[in-house]
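Below is one structure. I have some questions about it.
Omission of a single protein chain aside, the complex is shown with its protein chains in their original locations.
Moving on to chain A:
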Amino acid sequence: MSAPPLTLTVNGTPRAVVAPPETRLSAVLRDGLGLTGTKTGCDAGDCGACTVLLRGAPVCACLVPLAQAAGGAVLTVEGLAAMPLGAALQAAFLHHGAAQCGICTPGMLLAAMALLEATPRPDEAAAMEALGGVLCRCTGYRKILEAVCDAHRFLGTPPVPASGAVGARLPRIDGPAKLTGAALYGADAAPADALWLRPIRSPHAHARFRLGDCAPLLARHPGLHRVLTAADVPGRNGFGIYPDIKDQPVFCDGVVRYRGDCVAALVGERAAVEAVRAEELPLEWEVLPPLSDPEAALAAAPLHPRWPDNVLTTGRVVSGDATAALAGSAHLAEGAWQTGFVEHAYIEPEAGWAQRVGTRIEVFATTQAPYMDLEEVAGVLGIPHDAVRIIPSACGGGFGGKLDVSVQPMLAIAAWLLRRPVRAAWSRAESMASSTKRHPSRITARAGCDAAGRLTGFAFEGIFDTGAYASWGPTVAGRVPVHAMGPYRVPSVATRARAVFTHQPPSGAFRGFGVPQAAIAQEALWDQLADAVGLDRLEFRALNALRAGDTTATGQVLTQSVGLVACLDALRPRWQALRAEAAARNTRGGPRRHGVGIACMWYGIGNTGMSNPSTMRVTLGPEGLVFHNGAVDIGQGSTTVLLQIVAEALGLRTEDFTLVLGDTDLTADAGKTSASRQTFVSGRAAQEAGAALRQAILLRANAGEDAHLRLEGSRLFVDGRELALDGVLEGIGRFDPPTVPLDADGQGIPYATYGFAAQVAALSVDTELGTVRLERIVAAHDVGRAINPTLVEGQIHGGIAQGIGLALMEEYLPGRTENLHDYLIPTTGDVPEIECILVEDPEALGPYGAKGIGEPALVPTAPAIFSAIRDATGVTITQAPALPHRVLAAIAEASR
């Protein structure tokens, strides 16, 4: 029985819809009407990405049954540009850099429209409240609020063309597509005849299972085409980041090792795969006791025979004699800290589609690392690399979580075997249960200084819960010991980090690779030592800060671009003013105590002691000027930044270029978007590519070094004279940052350059409730050179917001906080005013002096917040997140 069509007026046009009356409006818009600008991140009202206006009111389209929307007017992102206010709002978002990955943007725009239609010039408080129902994981909200409050200025004003020079605030190149809903994310593009794939995942953390005969299931659901299992994997049933560690099965073979591990996948017509219920599956479980404590795991039976003690990797750095140095110190500080799983919570769940094209496979999916995806897909299919094509979709947030494959291997296997296009989109719960997390940590650390406050020694022992599979565990265990003492001169160091297997979600890459956890311990020790010496906490850090010419604990001499002291100098006046203000407010008494905290960080850009090259290519020919850029822009802005760099190096304008982005058939390997490396590594490659093409042009034109280039359509003018182009001129740039692998004592040159930063946090603690209210964050970052200051600020804001989450609210508990209702990330009201101070101490190797910013922004935030809590209350927070009950317990403990 098919229902009669219902009518909706969408963006002013009546549309008839045939779908069951309980169908979510979001699904009607996306699947029924093809309006994929409306995004879905949770289907539960929690993320607000699906916000549309229904009869003028903002609603989560995922919660509205079609029957209730019928007859009503719906406004979606696709309808905004035609409305003067909508167009103004879009222009304001573009100008302010309010969209990064863009997945929350349609929801933000619609929520803002509802506000602006009633209040054209809202204040920040009104904007905050109006947008409180839409989550953004990228921006930290500040630029969104600015854009909304500022939208009225863009009414009827034609956009001013922006300069694309290095250092200019060029609006992001991918911005317009994200603001109109045109950008295609993983779930937005698949052929109409694609089959759907739905994984079957383990609800148990540890179990043996047997999958019986699926024939009755297939018979009962005629649209179900196939149940894929381990036996169906044509190549190697394993994937993993490291070439020699492919330990995570696509489909488990009889044993599951975490809740969310995949045992099989249903493939078929959408309705059929969605109709299958758990109890129909011929699955028999034998539930086994799980290992959930990494310390216990050290003495338990191995998860994987290859690692008998459950230790995946041990990383260490030893310089001098830390034990002796500590013993001889005038002051000592020590402590133990604990952090939990943190979920990436990108608003776009994993999604994509795959198709077999003859003897090749093509996968379109949301990813941070197309070339790594290519290797994994080739591996699981058992086909050569050149038989695989990866086309990255627009990426709705990654933060490290989309460096590991998700949908790609399964989709490839299904499309390969069934010879039909196959698509998938994880639900929020599935995304959270199955994807990687930030490593939980258990840290003990000791530090000492002399009577004047100069650091003498530092010892650090960290156990990192790496979960069920290796993923990026070795990277974390390698990076932490190098960074654990922070950006300070410490003569004697002994640091060790171990990544330990448990039956928990695999811990992978998450903005900072373990460094944010370590920084919490390190910075807390400095506060203790500063107090013991009687030094101001900022001055203690300034005294010990690394400077150009210093040698690090790995034996690396930092010759240049060490801007930490400059960061501290820039913060000093704010620090003093904020401290005075807090002290004044505290004299008023009451349960609310004010405090100010500070923390520093350093971050090595790129892989640790390993090659990580990038290649960029630019061509000029009959097709015009084309920039072939294989770096994936996950919202951080590489598409824009690399274009600014290549244009500057070539001497043409950014608008002269056509872009070919990230398709492994069309672009060279730029490496993954991680480790804050794209601006530094791919940026340098882009600079060289631009310079190489310029050389080729100048040679042909017989022109001098400083010749002026101009492009009109496909006609090139050199110093005003047209240069005839018969073939294609090309410039290729490649850069691999020079490093020296670390030896057994962690000695070597792990990174070619480092980002430095210091942040100050001002807050108040309600000492009766344990709640923390952030008031202001000032962030000073040495970025070498800000190629695009708006984008740099956007990274800082977003990193700080994630740091706030880590510090105050985020804790992933398998099976318990598996949605965005119970797993809390900051909302508009949780991110205070942020002041960014950009310090530019140029890096000689970087493009125009630039280094990275993606991860550095997050690292110091949580330690600065904990430092401020200590300043306000006297208590040291030893467990993150500092939930109200933990803060209160710490206060009670301290007063006992």
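Just so it is clear, a residue touches a chain if its C-beta (ideal position, glycine included) is under 8 Å from a C-beta of that chain, and two chains touch if they have at least 3 such contacts; residues count from 1.
Everything that follows uses one rule, which is that contacts and distances are computed from a predicted model.
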Given the options "Copper chaperone PCu(A)C", "Sugar ABC transporter", "C-type cytochrome" or "FAD binding domain-containing protein", which would UniProt use as the protein name of the unshown chain?
"FAD binding domain-containing protein"
Of A:G37, A:G133, A:G784 or A:G854, which one is in contact with the hidden chain?
A:G133
Contacting the left-out chain in the complete assembly, out of A:L109, A:L197, A:L568 or A:M809:
A:M809
Missing-chain contact among A:V160, A:A219, A:A278 or A:A744 belongs to A:A278
Sort through A:V342, A:A429 or A:A484 and give me the one touching the missing partner chain.
A:A429
Answer key for A:P65, A:G320, A:G555 or A:P842 versus the chain not shown reads A:P65
Taking the entire complex into account, which one of A:G48, A:G268 or A:P370 touches the absent chain?
A:G48
Contacts of chain A with the missing chain: which residues?
1, 20-22, 24, 42-46, 48, 51, 57-60, 62-65, 67-68, 111, 114, 128-130, 132-135, 200-201, 203, 274, 276-278, 281, 427-430, 433, 768-771, 808-809, 811, 813, 816-819, 821-822, 824, 826-830, 883-885, 888-889
